[in-house]
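Here it is: the structure, laid out below.
Removed: one protein chain of the complex. Kept in place: all other protein chains.
For subunit A:
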């Protein structure tokens, strides 16, 4: 379900990086159906080899150690599906994502969902649901957030939310009523705000001015 949704977001012929790519299933589809040029990052060695067996190029690395081996802007899209809540430093990883790619696609579970709220309210215990099927002591989920929380963080980081697609009962709903209450997952399409590294006048050399004249300069 999520794979299909992600696939639809990606322009044909793009260069795509998938963080926590598993056995490379999504990337293999992207390559075949979208003609994408792909790269995966995966920490698990068995999954790493499985991706190689699909012919998907894959780097074994720990997302908690960042993306320092990926040069700036080397991808069109970077995908992080169902993993943000499991990393140690989600803020840093999101910043890294918009550094290495023009667009970031992030799928996260929504902790604002009513079932979770109701469980906490009624039972007074850490919630266990279809989306969060773990007990508190064995969950890989370290950082849970609601849609509002995620939006706040994006404002803080200066990352623009191009699209916010709530997923309710396995269906993507473009405009959902009471989304933060109803969505189990959310797909975010993110991009760095237009001018993340403002260039000061003195650094701005003549060559780059020639290449991209400012509005009204002619």
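One rule holds for everything that comes next: a contact is a pair of C-beta atoms (placed from the backbone, for glycine too) under 8 Å apart; a residue touches a chain by one contact, two chains touch by 3 or more; residues count from 1.
As a working rule, contacts and distances are computed from a predicted model.
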item: Which of "ABC transporter permease", "Multisubunit sodium/proton antiporter, MrpC subunit", "Homoserine O-acetyltransferase" or "3-methyl-2-oxobutanoate dehydrogenase (2-methylpropanoyl-transferring)" matches, in UniProt, the chain that is not displayed; value: "Homoserine O-acetyltransferase"
item: Candidates A:9, A:74 or A:191 - the one touching the absent chain; value: A:74
item: Hidden-chain contact residue, picked from the options A:60, A:119, A:141 or A:191; value: A:60
item: Contact set of subunit A toward the excluded chain (per top definition); value: 15, 37, 39, 45, 48-49, 51-55, 57-61, 69-71, 74
